[in-house]
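All protein chains but one are shown at their positions in the complex.
Chain lettering (A and B) follows the sequence in which the chains are written, and residue indices restart at 1 in each chain.
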Amino acid sequence: MAAAYHAPYLGVAYYPEDWDVSEIDSDIAKMKEAGINTARIGEFAWYKMEPEPGRYEFGWLHDVVDRLGAAGIAVVMGTPSATPPRWLSKLYPDIMQSDENGIRKQHGGRRHCCSNNPHYREYSARIARKLGEEFGRDEHIIGWQIDNEIYTDVGCFCPNCVGKFAEYLREKYGNIDNLNRAWNLNLFSQAYDSFADIPTPARAWVNPHHKMEWKIFHNSCHIDFVHMQADILRPLTDAPIGTDTMPFRRMDYRHMTEKLDIVQFNHYNTEANLWNAAMWMDHLRTLKDRPFWVTETATCWNGSVDINQDLKPEGFCRANSWMPLALGGEANMYWLWRTHWAGHELTHGSVLSSSGRPMHIFHEVQRLSREYALAADFLQNTKVKTAAALHYSALNYNIAGEQSVLNTLTYDKAVSSFYCPMICQGLRPDMIDARQPLDSYKLIVSPMMMTLEEDDLAERMAKWVQDGGVWVVGPMSDIRTEIGTKYTDRPYGMLEKLCGVRWKYDIPDRKHYLHAVWKDGTPFGECDWYELFEADEDALVTVTDGYSSAEGLAPVIMKNIGKGAVIIVGALMSEENRRRILTLACERAGIRLPEVSGDSILVCPRAGEGREGVILVEHAGRGGTYRCEKPMLDLLSGKEYSGVITLAPYDVLVLE
Amino acid sequence: MAAAYHAPYLGVAYYPEDWDVSEIDSDIAKMKEAGINTARIGEFAWYKMEPEPGRYEFGWLHDVVDRLGAAGIAVVMGTPSATPPRWLSKLYPDIMQSDENGIRKQHGGRRHCCSNNPHYREYSARIARKLGEEFGRDEHIIGWQIDNEIYTDVGCFCPNCVGKFAEYLREKYGNIDNLNRAWNLNLFSQAYDSFADIPTPARAWVNPHHKMEWKIFHNSCHIDFVHMQADILRPLTDAPIGTDTMPFRRMDYRHMTEKLDIVQFNHYNTEANLWNAAMWMDHLRTLKDRPFWVTETATCWNGSVDINQDLKPEGFCRANSWMPLALGGEANMYWLWRTHWAGHELTHGSVLSSSGRPMHIFHEVQRLSREYALAADFLQNTKVKTAAALHYSALNYNIAGEQSVLNTLTYDKAVSSFYCPMICQGLRPDMIDARQPLDSYKLIVSPMMMTLEEDDLAERMAKWVQDGGVWVVGPMSDIRTEIGTKYTDRPYGMLEKLCGVRWKYDIPDRKHYLHAVWKDGTPFGECDWYELFEADEDALVTVTDGYSSAEGLAPVIMKNIGKGAVIIVGALMSEENRRRILTLACERAGIRLPEVSGDSILVCPRAGEGREGVILVEHAGRGGTYRCEKPMLDLLSGKEYSGVITLAPYDVLVLE
Partner (left out) sequence: MAAAYHAPYLGVAYYPEDWDVSEIDSDIAKMKEAGINTARIGEFAWYKMEPEPGRYEFGWLHDVVDRLGAAGIAVVMGTPSATPPRWLSKLYPDIMQSDENGIRKQHGGRRHCCSNNPHYREYSARIARKLGEEFGRDEHIIGWQIDNEIYTDVGCFCPNCVGKFAEYLREKYGNIDNLNRAWNLNLFSQAYDSFADIPTPARAWVNPHHKMEWKIFHNSCHIDFVHMQADILRPLTDAPIGTDTMPFRRMDYRHMTEKLDIVQFNHYNTEANLWNAAMWMDHLRTLKDRPFWVTETATCWNGSVDINQDLKPEGFCRANSWMPLALGGEANMYWLWRTHWAGHELTHGSVLSSSGRPMHIFHEVQRLSREYALAADFLQNTKVKTAAALHYSALNYNIAGEQSVLNTLTYDKAVSSFYCPMICQGLRPDMIDARQPLDSYKLIVSPMMMTLEEDDLAERMAKWVQDGGVWVVGPMSDIRTEIGTKYTDRPYGMLEKLCGVRWKYDIPDRKHYLHAVWKDGTPFGECDWYELFEADEDALVTVTDGYSSAEGLAPVIMKNIGKGAVIIVGALMSEENRRRILTLACERAGIRLPEVSGDSILVCPRAGEGREGVILVEHAGRGGTYRCEKPMLDLLSGKEYSGVITLAPYDVLVLE
């Protein structure tokens, strides 16, 4: 990699295979005009790279890379395994995924092949190797992207997958009796005599553990497929290797990125849910000790089949493009540079229209290019700094996905119900998985961690609390084993014992029959779910009436334990109540909240050797205020601020 | 059966195969604490009973029955045919049901096998026989339940079913020309040359008679499957044999219970539709001269996949548990005793949580146990007593299901549109099928009996009216033959002739263009459907305007015939109008309505040799009043009542 290229990267996805070669130079000239310094290419171009089995054509691609490089534009190269040519499915029809009825998908889209198919794997490996050999040492290549948005929806049901699933289960459970016992398969006479007897989870009222393992299995197959390519590319290049994911909540990002160098992430969030992209970025930066890349985001609207979004308000593109940099990334790349002229995704927003003319956001992109440069030094020398964390784990997502408690409560909803008030209050949490070390945090919120049987989390949390941590435990936490079964001798894995409390029962109450009050007499308000404990002096909230046997029981309790404390939140309650609990928890943990108003300002504290500051991003178009504790300089505008700053919709300030 | 066990039964479903043997004793001890006197077991435990083909293990089950018996808890034993082990589908893959495309279901849930499959029938017969031999004379077994909730959704489309369907049609229609003519198959050139040519009713715009026969056929196959098991058990036991059904409206309960001793019924109704469970119980008691059993109902909420219901209000469990006893049953059993700890239905409400702790309704269950005992003698010596009936027939449901008249009017809706005002007015109707004898009734309401060609009902109704009966005939009655075709020479089978009236035409009018008035000038209000007759002095309601040709025609007519009368209700009208007609009909029939208010008090008059009384159940949480005609004693509280009694939500009074 040449020294010439450095972060921050302002990039675009470019599909030279989509355009006549005569257009390339003018496209590059317009990229320069826009201030673009990086192009992502190659991800779907297998057919142009290998038009016949074993006949490779990379000349055209070298030419594009060279032209981009000559213009000072760095290149991220994608391996094209998401789109195998038609000749491959003709040679080996069994590479296509099968649906629940065993019927195969057909050629024409993307990601329609089975990651477990040996022929597909063989040819994918071969093209990755060839591509690595061709471009691994190219000075313009600043990174690699393996495949594209690989994940599991329902999974492939081909015979090959069925066989590998049986192997996966055998490896996990040892013998079939263990599996029968673990899944409680005496129930409904479901028990199997051998792993080979286990059918696909389809065309039946399928056991939920069966369904959950199927999903976890398939995700690990995709991860294995990506790792296979990473192993091939590793010796061929020094540029960092990644795979561009999306918010694939079933996927264990830790596992996926284990063998990768860099986290790459695509999102298409809008003004309605930009906070949710922030949540993911709060997770992404915890995975690697290296800034992540946003590899895809939209300048305008989505239009994969037709335009299903609208004009985003002025300034949105800027806030959206600043967010990854504020939250620990170093790249923001748009999908796509120029809208396709035929075929799929013909109406997707872009930087340039199909006819090659600049879209309405062109001047915002140009401005970003200038601003990135102004803040580059500060960004490079500081990192996001926080003492609070929020738990999120793919295993818990998968348990909740197949065996949730309330039909109206998804895992996503449970997590964001705590994340949103945290960021509204100006807190900057790391969103951490079970494996993340705990030492650096004073406060951890675990919303609906149904199981703690992951990476010794139960034991580690107990110790961390003893050592002074403040743990907010959301509803439906610690109630399941690692495969989603219940404890038969106790309702919680460790919570009763750790806290010395006794659970009585749970009550879903979306009709709001029960009433409860805070310790100070404030009404607790409407609440959809109660986990009720025998109350003592540590009860924060107590049921007053609505069902005689529940009166006097407590859904919210705070217990001091060692140097720390646990706040058990056994209630699905109002946002106001969640803020009250978070405020209490911050106080107890000694975390000082910044003074913000408006509920839409991302406060991103940054610190490095000798430098310190904060990046503010207004993300919802409502505006708001932030109080500087000392006079600060906005690196973008050069203005000095002190006291209360008012941010306009989608404002971005880089304060040092 | 030992003398020790007697009704009323307060029971639970228990799955000892689901729990470690170490838990059994403490579970039984808690049952005793709750006041439970009956346990339903066995229904899904085939694999534990026969872990390999022909190797039976009943020791564990004897042990459970003995422990229950030792604690004074009676047992209802289920045959496990709903859940064949995996080894059976490995031996005979063709036992699995096929869907509309001929694709087979897979192992893992329940009721996935084809009732017509000879191998499945053979093994089901064998396990039933073995179970009968083992437990048929066990003193603790007070009853048998065959299979579980067997019914037809879309039916099985396997080749075996197709062949048996052809046989069924041949038996019913004699030869193919008869079928072609009966179904009018010249239309669309649908006619068949042989029964073997008839395809499954799938992948086509299928003839509605074809679809209807398919459903009736499949239900009769299930009935045959249950009867086969009953025939096996009969010589092996003296305890009554049944099968637990649900509100399976396509199923002919009369036919199903023909060879059974007892009616068993499951329902999961809530405070929103408890009236509907009452309607079914008003039907159940007419089927056998023996009190029915509610074999399943929920204490708390449903949760077969996740919790999709909520806390039911305090008292609901009591009202729900009293209802079957008030309406002619002698058992109420909860599903389930203790929530499973893994696998399916992990969040279902219960009496005990998975961790073995009592749920919030535990004290209500204990109270019921005491109350059942207080009223036992009265219940045993009295029966429900009524002079009114409401027609409901599976054949009519099936006709309406495939060939309804209005897309917005289901058969259920039509029936409950009369049932609800009846019970709100304090009437206690029997809900009777076509075969039920008519002599004991003064008033019969037939809401949407599309055909009367069932058990000579047309002739019997005519005679019953001549002899003094008052017949309220709802809209869309008597308009079809027994297979759902129309009469070509007249609009009604017998109604015009019986009443001497002349129909002009029908008009669907959900936009309410037409207007009509009662004879006394009261406006008739909005009405979705009119059957219009040439009016004479017997018109109760007349169209005044809205469409010139309809003016002066009558949708509601009352005709005196012999000693009785017919009220033709050719209108889908407001509930207020239906109440007006019912009041009129009761007056004409000499039925005196009790004085009730609140629209939610079930009035259940009971009479026996020398004893008489009434059970009141408030079923909707609204409260209400009832006026005693003479002073009465509440057997539950020991309080005396006279005059107007005020019932709180979910109150139950057993007044003698």
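Just so it is clear, a contact is a pair of C-beta atoms (placed from the backbone, for glycine too) under 8 Å apart; a residue touches a chain by one contact, two chains touch by 3 or more.
In this text the structure is predicted, and so the values were computed from the model without any measurement.
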| item | value |
| --- | --- |
| Which of B:32, B:137 or B:203 contacts the chain that the document leaves out | B:203 |
| Full-complex contact with the absent chain, from A:72, A:159 or A:313 | A:313 |
| For chain B, the residues touching the chain missing from this view | 101, 182-193, 197, 199-210, 403-407, 484-491, 503-511, 513-514, 546-550 |
| Contacts of chain A with the absent chain, listed as residue ranges | 15, 17-20, 23, 44-48, 80, 83-87, 90, 99, 101, 103-110, 112, 301, 305-311, 313-314, 339-344, 346-347, 353-363 |
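Methods note: only the chains that are shown with their structure count from here on.
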| item | value |
| --- | --- |
| Centroid distance [mean C-alpha coordinates] between chain B and chain A, Å | 50 |
